[in-house]
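A single protein chain has been omitted from the complex, and every remaining protein chain is retained in its original position.
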Amino acid sequence: MSHKVVVPIGPYHPLQEEPEFFQLYVEGEKVVDIDIIIGYNHRGIEKIAEAKHYDQVAYLVERICGICSSSHPYAYVLAVEDLLGGELAVVPERALYIRTIIDELQRIHSHLLWLGLAGHFIGYNTVWMWAWKYREPVLDCFEIISGNRNNYAMFKIGGVRRDIRDEDIPVLNKAMDEIEPALKMFRGAIMDDPVIQMRLKGIGVLTKKQAIDWCVVGPTARASGVNIDIRRDEPYGALALGTISWNVILEQEGDIFAKTVLRILEMEECVGIIRQCLKKLPKGEIDFNVKDIPPGEGIGRVEAPRGECFHYIRSDGTSRPVRHKIRAPSFMNVASNKVACIGGTISDAAITLAAVDPCYCCTERLAVIERPSGKRIMNGWDLIKLSQEKTQRIKEKIGHA
Amino acid sequence: MGIAEIVRERLNGKIISWQMSNPRRYYLTVKKEDIVTVARVLFEDLSLRFCIASGVDTPEGIEILYHFTDDKSGIIFSVRTIIEDKNQPDIDSLVTVFSAAEWIEREMWEMLGINFRGHPNLKRLLLAEDWPEGEYPLRKKK
Partner (left out) sequence: MDLKTKALTKSIWVFHISAGSCNNCDIEILDCLTPRFDLERFGIQLVGSVRHADALLITGAMNRKSVPRLKKLYEQAPKPCFVIAVGQCALSMHMFRDSYNTVGPLDKILPVDLYIPGCPPKPEAIIDGLVKLVAAVRGK
């Protein structure tokens, strides 16, 4: 059996030689086993948090992941507020709306980022450029509200740190006006494209039973028919007030097409939520100035773009946490790749691994190992190239080349 | 009957203490020997979802909290168990109940030194290979 050795060209996913993150064991074209090796981003944040004051921890956890940069601080402050009696008891109403606006803006930017990378992985570089182009108005919104495109530092225990000025509201609405038609365009372009359907339907399937066994969360779970969404199951922010109408998106097939469609439809829901929040934003305080944290335990969770982000805090009444447990959604989702990839072909490996939406720099380290020889025959860039070539073959087959 | 009453009833003989922190947060303490049975009741019989487990080094021993959630009500049941022997802490693995236990038990092993009996693949998850043996980052310094 001959194996193509592909010379890496192109800039976007720098190949690394070792050590690997995903090791795929293949027999012929089929993936028979997978080893997932993580730890390249482990910075000991839980331990550092034990040495910081409660307000410093919000700043620290923001930098766990740059893409879900507001989910972690939000889940953290919810954990502390849970200890204090719950978000609704401790946070003023205006702050709840601002929190939801930030949370949903983040979901749009994250899903667009994923859409772009997924497009690149299957060879649709235009999708990449357009998806990232429409991220820019979202990042502009963040800059208007918080002063920074990423790492917005908006969350504090008891409220938010910055307000939205009245004169900014029309500007934010205008950004939504810009994004909404683009999302419709993506929806049409992707859902109706026969090549994409052939490329992604039935690929990388995670069945409902597997999704439950691996306790996956977020779009990875909802695409497999597992109906969970923290925004509905344990509402927070403005969504807990019952004033915003929105829908949970659910798909059944569990394949990559389902995951793609789900994320696009979710973005459209986000735009709806943001518009309603901007309209209903009440006047008032944005912060109740919480001073002391009594002894106790609290758990906070939010629906990050990738799924449930879970924080647990234990306090002994001093100014520093005794224990801070952080569980990012990808911790559950990436582990499930073990079953999603096995049985598939190596051309589909890159997009299957990317479909759970792990952090970008995790997916760059891939290797394909041939059994029984144990020889490493391909790397991450080769896998992406294989994936793009498969799309090209499909295009030629159905006359779309 | 609400889910909290159902959980309490189904785990009746095994609960050492039961505490409601607020209507959505319940903390129940069980013996470490019962953890697999308790997990089976919650995950298989009552279809609760396993969120994560968190280990803490306390003066009384190594404490593990297993967090399960009922998505229909948004309630989290945190099952607490204490391993008193800090020199050789061990407890049964939950991998036979759900595959999602695999990674978190590896992490708790390398961070706190807890041995999970029956785990198929207890090797390092986050720390580098050259991290010194016997050094557990999340243990409290004396």
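So that you can tell them apart, the chains are marked A and B in the order they are listed, and the count of residues begins at 1 in each.
The rule is short, and it goes like this: a residue touches a chain if its C-beta (ideal position, glycine included) is under 8 Å from a C-beta of that chain, and two chains touch if they have at least 3 such contacts.
Bear in mind that the values here come from a model prediction, so they are computed numbers and not experimental data.
Novice: Per the definition of touch given earlier, which of A:Gly28, A:Gly44 or A:Pro194 contacts the omitted chain?
Specialist: From the options A:Gly28, A:Gly44 or A:Pro194, the contact with the absent chain belongs to A:Gly44.
Novice: One chain is left out of this view; which of A:Val32, A:Ala89 or A:Met129 touches it in the full complex?
Specialist: Of the candidates A:Val32, A:Ala89 or A:Met129, A:Met129 is in touch with the missing chain.
Novice: Out of A:Leu84, A:Leu113 or A:Ile394, point to the residue that touches the absent chain in the complete complex.
Specialist: A:Leu113
Novice: In the complete complex, the non-displayed chain touches which residues of chain B?
Specialist: Within chain B, the residues touching the omitted chain are 126-128, 130-131, 137.
Novice: In terms of residues, what is the contact footprint of the unshown chain on chain A?
Specialist: 8-19, 39-45, 47-48, 51, 59-60, 63-67, 69, 113, 129, 132-133, 135-136, 149-151, 359-361, 364, 381
As a working rule, only the chains that are shown with their structure count from here on.
Novice: Within the complex, which stretch of chain B touches chain A?
Specialist: Within the complex, chain B contacts chain A at residues 21-22, 24-25, 27, 49-52, 54, 56, 65, 67, 69, 71-74, 76, 78, 98-100, 102-104, 124-128, 137-138.
Novice: Quick check on the complex: what are the chain A residues that touch chain B?
Specialist: 38-39, 42, 44, 46-47, 82, 85-86, 212-215, 227-228, 230, 233-235, 296-299, 301, 308, 310, 312, 314, 322-323, 325, 327, 331-332, 335
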